[in-house]
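What follows is a single structure, and I will ask about it in a moment.
All protein chains of the complex are present and in place, except for one that has been dropped.
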Amino acid sequence: MNEILRTNLLSPIVLSFALGLVARVIRSEFSLPKDVYAGLSIFLLWSIGLQGGAELRHASLAAVALPAAATLVLACATPVIVYLTLRRIGRFGTADSAGIAAHYGSVSAVTFIAATAFVKSMGAEAEGYMPTLLTLLESPGIHIALAIGVVNSARGSGRPLRETLHEVLTARTMVLLVGGLLVGYLMGDANWRVVEPFFSTKGAVFRGLLCIFMLEMGLLAGERIGDLRKVGPFLIGFGIAMPTVLGVLGVWLGTLAGLSVGGATVLGAMAASASYIAAPPAVRVTLPDANPTYYLTLALAITFPFNVLVGIALYYRVALALAA
Amino acid sequence: MNEILRTNLLSPIVLSFALGLVARVIRSEFSLPKDVYAGLSIFLLWSIGLQGGAELRHASLAAVALPAAATLVLACATPVIVYLTLRRIGRFGTADSAGIAAHYGSVSAVTFIAATAFVKSMGAEAEGYMPTLLTLLESPGIHIALAIGVVNSARGSGRPLRETLHEVLTARTMVLLVGGLLVGYLMGDANWRVVEPFFSTKGAVFRGLLCIFMLEMGLLAGERIGDLRKVGPFLIGFGIAMPTVLGVLGVWLGTLAGLSVGGATVLGAMAASASYIAAPPAVRVTLPDANPTYYLTLALAITFPFNVLVGIALYYRVALALAA
Amino acid sequence: MNEILRTNLLSPIVLSFALGLVARVIRSEFSLPKDVYAGLSIFLLWSIGLQGGAELRHASLAAVALPAAATLVLACATPVIVYLTLRRIGRFGTADSAGIAAHYGSVSAVTFIAATAFVKSMGAEAEGYMPTLLTLLESPGIHIALAIGVVNSARGSGRPLRETLHEVLTARTMVLLVGGLLVGYLMGDANWRVVEPFFSTKGAVFRGLLCIFMLEMGLLAGERIGDLRKVGPFLIGFGIAMPTVLGVLGVWLGTLAGLSVGGATVLGAMAASASYIAAPPAVRVTLPDANPTYYLTLALAITFPFNVLVGIALYYRVALALAA
Amino acid sequence: MHTVSMRLITIVAEPVLADRLTHDIQRHGATGWTLTEGRGSGSRGTHAEEVPGSAVRLECVATEEACARILGELAERYFPFYGVVAWVMPVDVVRGDKFV
Amino acid sequence: MHTVSMRLITIVAEPVLADRLTHDIQRHGATGWTLTEGRGSGSRGTHAEEVPGSAVRLECVATEEACARILGELAERYFPFYGVVAWVMPVDVVRGDKFV
Partner (left out) sequence: MHTVSMRLITIVAEPVLADRLTHDIQRHGATGWTLTEGRGSGSRGTHAEEVPGSAVRLECVATEEACARILGELAERYFPFYGVVAWVMPVDVVRGDKFV
């Protein structure tokens, strides 16, 4: 386990994240310009989508079917598990519980990439069609959690749930992931080979831009560190224990569905991760009573670093054990 | 023709454009950040210029002279043909006719690239010095059309035509295309080889960034779709018929001037295309009476998609026929 | 010398700079969007840092120690030389002298890269650990010059010097250079090889983006050309003579410390260069009495072009002579 | 120059609200609006934005009544939940009919 | 704090007009201006911009007379053709001589 952790901690992705964190802690004014940050996240999502589509051509429907089903099971189970844990054990209100559930119900694309890179560096590359599973996991969990929240909440935002669901389905992340999947699939191998060096998630461009993006992720997480006091010990523990549980669940389901060790690890990391791009605005407008400090601090300052630093390596160990 | 069309429609350029269009139609809030969009268009124009300059070193003056002359003929003929058609047949006013003529008199760099990529994928690569022709065609047509408009228009903007012409000549597109041509020419082969993988219009970086740019082009075109009702059936027909006429004229002149099938196709596409970067602001300030809904909808929502989806393949068929 | 100059003047870096300059002189409205410019400078600094870190793994401490010492000597000597020259010979006030000294005490990363590229094209590649020296030279000179200015200045900004020094130490340039150095060092060779094609300062991406950055540098320098009249003949002469002196000093110290011809040239160029990213805001807030027209015009419109066009070639000649 | 007195309402809010606010003010009779992006700080620390502290600034010239209705809706629907501030001031415009 | 009463004119317009407007206001005696970029919506739907809906917002503190002259020029040269709105309001400034 030590060697695994070491490999992970010295990866450029983790080091860049750590640098960003440190830069914020020493109160550097450095940050990525807004449009550069947005441009990078567009590039990363679009690349993941395209590559997923291109790889999908080489996968048989039969091979994808079971892992896809496992992913959909996760999409439904995750928000419910999170919601009930927070309501019953944490004694949180409806809005807060549902709001946090929406974040864990969806997935963090950067965690996905970090996991993909990690298993590759351990010599256990994941299945090529994993981005398809990412796309499947992106939005249903948000829908389910918001529906739970709205149904159980007396005081709504006065805004039809339908509008928010439309927004989630047509959000940037969905357009780029689903659209990229389609474009990558349709363009065919010859066209893909032309742009592959640019978009491939294993290539120098993608990996290099990802480092720069992780710098900013570190800065953003660092910005939330002061909020750790505000969320209290229960949520801090929750932000570590819950991804561990969900990650192991994801690895187990993935292994059951026939994924390789690498694939199961990545699915576990997806299940364990909390969205901080798609979920926050959707929750903000639909469940205005939910406290943003809770869900943002959990997603960005606790669960994201936990997964990237330790969680992924852990899920990999579990996947190895289950495969044996 | 069917196979040709299919190749074109499944190219990443066209697919990305279509995705952007669909995203707007389903009312997604997705769009490229402003600075990213501007940065991409700077990169694309600068790459075209550089590559044109680098290739020009390998072309003899004799080989370039005739195609250049053909291009200048097109630059003068296009705005006049468009202006007269709109005045005489369409019964449009001076300002509107001249404004639209300025757009068709110039050229759409993205259409140029789409055509270049298309002929290459058909195995009929265009001459290396084509970007030089693009540069030649960029601005004279705008000057001619604006001059026609100002001379025939009673109500001017109270602004000296000279100022606008200076603006057109020193606009971003001109600096990047003409400047890139010079820099690419002067830097020599050894220097070009160092940066070629990054700037080459056939390379992964250029093609990849072009896809992302096309996404936004699709969004922008989609934004104008609602205006199709406002421009009326005459202009919709005009936006398809006129590029067809100009495209065939361009292919014919190109073939006469000795261009290959690929080169004649690309020249046709240039003639057929309408500028939506350089022309709109120039027309807006010089001919304020001209209705922007007309020229923007024509350039972006009718002629651009027509050329990219169908026109280029058509001009290629014509070029093949003329060469035979 | 003629051949050397010619090679330098026809490099893409210099040509792009010249194009930007010309574009501003003919009053083109062209410029890079703000966020693109900031994004490019982040990329360039981060790449230099990473590559320096990756190369440092292959250098023995013994080899780096002497050049590092020479660099620190330069960092202390440069601001003092500049300050005394301006006070004693130029009869400038404390604030102006110290403000200008802070700029020459630091270093221009783009001049560094231009010098690195130049010596490589002359077949005399510099040592791989040069970015480490750049990082060493970045901030001490600013600290020393500001301290001189504050101590000798009656009228301060009412702001503790400590705050400004903290700002300089945590500024964007420092985070990216020092942080990049650490990340590049720690990630190890295998990880570096994955991202090297993207970040390498010899690669197509870095060189290509540098060209685009130089375009904007030309525009910014052009913007200051009108200020040449305001700074007067003494400072114009100073902006050429001082880098020559400092450049020769740097080359000499570098040669003494055992650097190769290429390495000594680059160290000379660093000593001769004036910062225009880190120094200006630090001087502005700490020495508000110092006239920004002086230090900005010197750094951007005189010394930067002088070094890039002529100085680097000169320092190379000197390094050759000293090595012989 | 003949000018007419109107009201200018300025609303600063969390970016997630941008689209809803522009719809709201048009529903209350505003004929146009201008939006700029920036950042800010106030009583609510945390915004649900990717970039903390970002804010949109919406301006609208409208009649006194329209501004009062807009303020009322803000107070009811947004003030309790969201980071929103708003202020109103009288302005002189040419072509007053444009804003009614 | 001794303050002087001046006028603040705010002009929102299509971006193509940015340079002309800054020249115009200086011609009418303004000593400075501030410009921010944003987007907007009004009576004219379509702007000749690459990005539809983009708008520039120009502010200028000047004397009442200068503001009146600027409004006059706007009304004559731009209002009939372009997407432009403008409003004027009184403001208090320190160092009133800076703006004359």
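Letters are used for the chains, namely A, B, C, D and E, taken in the order the chains are written, and counting of residues starts over at 1 for each.
Basically, contacts are C-beta pairs under 8 Å (C-beta built on N, C-alpha and C of every residue); 3 or more make two chains touch, one makes a residue touch a chain.
Model, not experiment: these values are computed from the prediction.
Listed by label, the shown chains that the missing chain touches in the whole complex are C, D, E.
In the complete complex, the hidden chain is touched by one of D:60, D:74 or D:94, namely D:74. The omitted chain makes contact with just one of the residues C:53, C:203, C:218 or C:280: C:280. Residue-wise, the contact with the chain that is not shown comes from D:39, picked out of D:20, D:39 or D:98.
Annotation for chain C: contacts to the undisplayed chain at residues 34, 37, 157-159, 220, 223-224, 227, 276-277, 280-281, 283-285, 288-289, 292-293, 295-296.
For chain E, the residues touching the chain absent from view are 1, 3, 6, 8, 22, 31-37, 59, 61, 89-95, 98.
By the touch criterion stated above, the residues of chain D touching the omitted chain are 12, 36-43, 55, 57, 68, 71-72, 74-75, 79, 85-89.
Definition applied: only the chains that are shown with their structure count from here on.
On superposing C-alpha atoms, the copy chain B sits rotated by 120° relative to chain C, to the nearest 5. Ranking all chains by how far their C-alpha centres lie from the centre of chain A, first place goes to E.
Set side by side, B-E and D-E show the greater C-beta contact count at D-E. Chain B and chain E, compared by their mean Cα positions, are separated by 35 Å. Chain C has its Cα centroid 41 Å from the Cα centroid of chain A.
A straight line joining the Cα centres of chain D and chain E is 20 Å long. Each of residues 33-36, 39, 205 in chain A touches at least two other chains.
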